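Have a look at this one before I ask anything.
Every protein chain but one is kept in place in this view of the complex.
So, subunit A:
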Amino acid sequence: MSLKAEVTLHTASLRRYALVLTRDPTAADDLVQETLMKAIDKADTWQPGTNLRPWLFRIMHNTHISDLRRAKTRSDAAPDLPEPVVPDHQHVQLELKQVLQALDQLPEAQRLPIILIALREMSYAEAARTLDVPLGTFMSRLGRGREALRKIVSGVTAGKLTVLNRKGNI
(Lines give C-alpha, C1' and ligand atoms only; values in the text may rest on other atoms or scores of the structure.)
Protein backbone atom coordinates (compact mmCIF):
# COMPACT_ATOMS: atom_id res chain seq x y z
CA MET A 1 0.00 0.00 0.00
CA SER A 2 1.39 3.42 -0.87
CA LEU A 3 2.00 5.98 1.86
CA LYS A 4 -0.71 8.15 0.36
CA ALA A 5 -3.25 5.31 0.47
CA GLU A 6 -2.18 4.52 4.02
CA VAL A 7 -2.72 8.11 5.19
CA THR A 8 -6.16 8.16 3.52
CA LEU A 9 -7.12 4.89 5.20
CA HIS A 10 -5.99 6.07 8.63
CA THR A 11 -7.73 9.43 8.23
CA ALA A 12 -11.02 7.59 7.67
CA SER A 13 -10.33 5.62 10.87
CA LEU A 14 -9.55 8.81 12.75
CA ARG A 15 -12.86 10.27 11.58
CA ARG A 16 -14.73 7.24 12.97
CA TYR A 17 -12.91 7.43 16.29
CA ALA A 18 -13.48 11.18 16.48
CA LEU A 19 -17.20 10.77 15.85
CA VAL A 20 -17.58 8.39 18.80
CA LEU A 21 -15.46 10.66 20.99
CA THR A 22 -17.34 13.85 20.15
CA ARG A 23 -20.81 12.55 19.06
CA ASP A 24 -21.01 15.47 16.65
CA PRO A 25 -19.95 15.42 12.98
CA THR A 26 -18.69 19.00 12.98
CA ALA A 27 -16.74 18.55 16.21
CA ALA A 28 -15.39 15.24 14.87
CA ASP A 29 -14.07 16.88 11.70
CA ASP A 30 -12.57 19.69 13.80
CA LEU A 31 -10.78 17.08 15.91
CA VAL A 32 -9.51 15.27 12.80
CA GLN A 33 -8.24 18.54 11.33
CA GLU A 34 -6.50 19.46 14.55
CA THR A 35 -4.95 16.00 14.69
CA LEU A 36 -3.68 16.18 11.11
CA MET A 37 -2.24 19.65 11.66
CA LYS A 38 -0.36 18.39 14.71
CA ALA A 39 0.78 15.33 12.77
CA ILE A 40 2.18 17.61 10.05
CA ASP A 41 4.07 19.58 12.70
CA LYS A 42 5.34 16.39 14.32
CA ALA A 43 6.11 14.50 11.09
CA ASP A 44 9.77 14.24 12.10
CA THR A 45 8.83 12.19 15.17
CA TRP A 46 7.38 9.37 13.02
CA GLN A 47 9.83 6.51 12.55
CA PRO A 48 9.63 5.24 8.95
CA GLY A 49 8.98 1.54 8.90
CA THR A 50 6.79 1.68 12.01
CA ASN A 51 3.01 1.53 11.97
CA LEU A 52 1.51 4.92 11.21
CA ARG A 53 -1.90 4.16 12.74
CA PRO A 54 -0.98 4.13 16.48
CA TRP A 55 1.16 7.24 15.93
CA LEU A 56 -1.80 9.13 14.44
CA PHE A 57 -4.30 7.83 17.00
CA ARG A 58 -1.96 8.81 19.79
CA ILE A 59 -1.86 12.36 18.48
CA MET A 60 -5.68 12.38 18.30
CA HIS A 61 -5.93 10.93 21.80
CA ASN A 62 -3.65 13.63 23.25
CA THR A 63 -5.49 16.32 21.32
CA HIS A 64 -8.84 15.09 22.58
CA ILE A 65 -7.64 14.94 26.18
CA SER A 66 -6.26 18.49 25.89
CA ASP A 67 -9.58 19.66 24.46
CA LEU A 68 -11.44 17.98 27.30
CA ARG A 69 -9.25 19.60 29.87
CA ARG A 70 -9.75 22.97 28.22
CA ALA A 71 -13.48 22.58 27.99
CA LYS A 72 -13.76 20.90 31.40
CA THR A 73 -16.70 18.98 30.12
CA ARG A 74 -17.74 16.59 27.39
CA SER A 75 -20.60 17.35 25.09
CA ASP A 76 -23.76 15.42 25.81
CA ALA A 77 -24.35 12.42 23.65
CA ALA A 78 -27.94 12.11 22.63
CA PRO A 79 -28.95 15.49 21.22
CA ASP A 80 -25.99 15.62 18.85
CA LEU A 81 -26.03 12.13 17.40
CA PRO A 82 -25.40 12.31 13.68
CA GLU A 83 -28.26 11.15 11.49
CA PRO A 84 -28.60 8.41 10.50
CA VAL A 85 -26.51 6.90 13.26
CA VAL A 86 -27.35 3.23 12.84
CA PRO A 87 -29.84 1.18 10.86
CA ASP A 88 -33.24 2.70 11.28
CA HIS A 89 -34.61 0.52 14.07
CA GLN A 90 -36.02 2.35 17.02
CA HIS A 91 -34.85 -0.18 19.58
CA VAL A 92 -31.32 -0.08 18.20
CA GLN A 93 -31.33 3.71 18.48
CA LEU A 94 -32.51 3.42 22.05
CA GLU A 95 -29.88 0.83 22.90
CA LEU A 96 -27.17 2.92 21.34
CA LYS A 97 -28.30 5.95 23.31
CA GLN A 98 -28.16 3.92 26.54
CA VAL A 99 -24.70 2.59 25.72
CA LEU A 100 -23.35 6.05 24.86
CA GLN A 101 -24.82 7.53 28.01
CA ALA A 102 -23.30 4.69 30.02
CA LEU A 103 -19.95 5.25 28.28
CA ASP A 104 -20.09 8.87 29.37
CA GLN A 105 -20.29 7.75 32.99
CA LEU A 106 -17.00 5.87 32.70
CA PRO A 107 -13.64 7.52 33.34
CA GLU A 108 -11.67 8.34 30.19
CA ALA A 109 -9.13 5.70 31.23
CA GLN A 110 -11.78 3.01 30.69
CA ARG A 111 -13.88 4.71 28.02
CA LEU A 112 -11.09 5.12 25.46
CA PRO A 113 -9.88 1.49 25.50
CA ILE A 114 -13.47 0.33 24.94
CA ILE A 115 -13.91 2.64 21.94
CA LEU A 116 -10.51 1.83 20.40
CA ILE A 117 -11.13 -1.91 20.56
CA ALA A 118 -14.76 -1.63 19.44
CA LEU A 119 -13.55 0.02 16.20
CA ARG A 120 -11.74 -3.26 15.40
CA GLU A 121 -8.90 -1.43 13.71
CA MET A 122 -6.08 -2.05 16.18
CA SER A 123 -4.54 -4.84 18.19
CA TYR A 124 -4.45 -4.63 21.99
CA ALA A 125 -0.74 -3.73 21.80
CA GLU A 126 -1.31 -0.95 19.26
CA ALA A 127 -4.19 0.46 21.28
CA ALA A 128 -2.05 0.39 24.44
CA ARG A 129 0.70 2.27 22.58
CA THR A 130 -1.88 4.78 21.37
CA LEU A 131 -2.95 5.50 24.94
CA ASP A 132 0.65 5.33 26.15
CA VAL A 133 0.01 2.73 28.84
CA PRO A 134 1.55 -0.72 29.41
CA LEU A 135 -0.35 -3.59 27.81
CA GLY A 136 -1.32 -5.05 31.20
CA THR A 137 -2.76 -1.74 32.33
CA PHE A 138 -4.64 -1.39 29.06
CA MET A 139 -6.16 -4.88 29.36
CA SER A 140 -7.19 -4.23 32.93
CA ARG A 141 -8.84 -0.92 32.01
CA LEU A 142 -10.58 -2.48 29.02
CA GLY A 143 -11.94 -5.39 31.06
CA ARG A 144 -13.04 -3.31 34.01
CA GLY A 145 -14.55 -0.75 31.66
CA ARG A 146 -16.52 -3.36 29.74
CA GLU A 147 -17.90 -4.84 32.94
CA ALA A 148 -18.77 -1.41 34.29
CA LEU A 149 -20.50 -0.50 31.04
CA ARG A 150 -22.47 -3.72 31.08
CA LYS A 151 -23.65 -3.19 34.62
CA ILE A 152 -24.63 0.43 34.04
CA VAL A 153 -26.59 -0.50 30.93
CA SER A 154 -28.29 -3.36 32.70
CA GLY A 155 -29.37 -1.04 35.46
CA VAL A 156 -27.03 -1.78 38.32
CA THR A 157 -27.00 1.23 40.63
CA ALA A 158 -24.06 3.50 40.15
CA GLY A 159 -23.24 3.53 43.83
CA LYS A 160 -22.14 -0.11 43.74
CA LEU A 161 -19.51 0.47 41.12
CA THR A 162 -16.20 1.70 42.29
CA VAL A 163 -15.14 2.21 38.68
CA LEU A 164 -17.48 5.14 38.41
CA ASN A 165 -15.24 7.19 40.60
CA ARG A 166 -13.85 9.43 37.87
CA LYS A 167 -11.46 11.43 40.01
CA GLY A 168 -7.95 11.43 38.63
CA ASN A 169 -8.54 8.69 36.14
CA ILE A 170 -7.83 10.55 32.93
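The working rule: a contact is a pair of C-beta atoms (placed from the backbone, for glycine too) under 8 Å apart; a residue touches a chain by one contact, two chains touch by 3 or more; residues count from 1.
The rule we apply is simple: contacts and distances are computed from a predicted model.
Engineer: What name does the UniProt record list for the absent chain among "MinD superfamily P-loop ATPase, contains an inserted ferredoxin domain", "Anti-sigma factor", "Acyl-CoA dehydrogenase" or "Phosphate transport system permease protein"?
Structural biologist: Hidden chain, UniProt protein name: "Anti-sigma factor".
Engineer: Which positions on subunit A touch the chain that was left off?
Structural biologist: 1-4, 6-8, 11-12, 15-20, 25, 28-29, 32-33, 36-37, 39-40, 43-44, 46-49, 52, 81-82, 84-87, 92, 95-96, 99-100, 103, 114-115, 117-120, 123-124, 139-140, 142-151, 153-154
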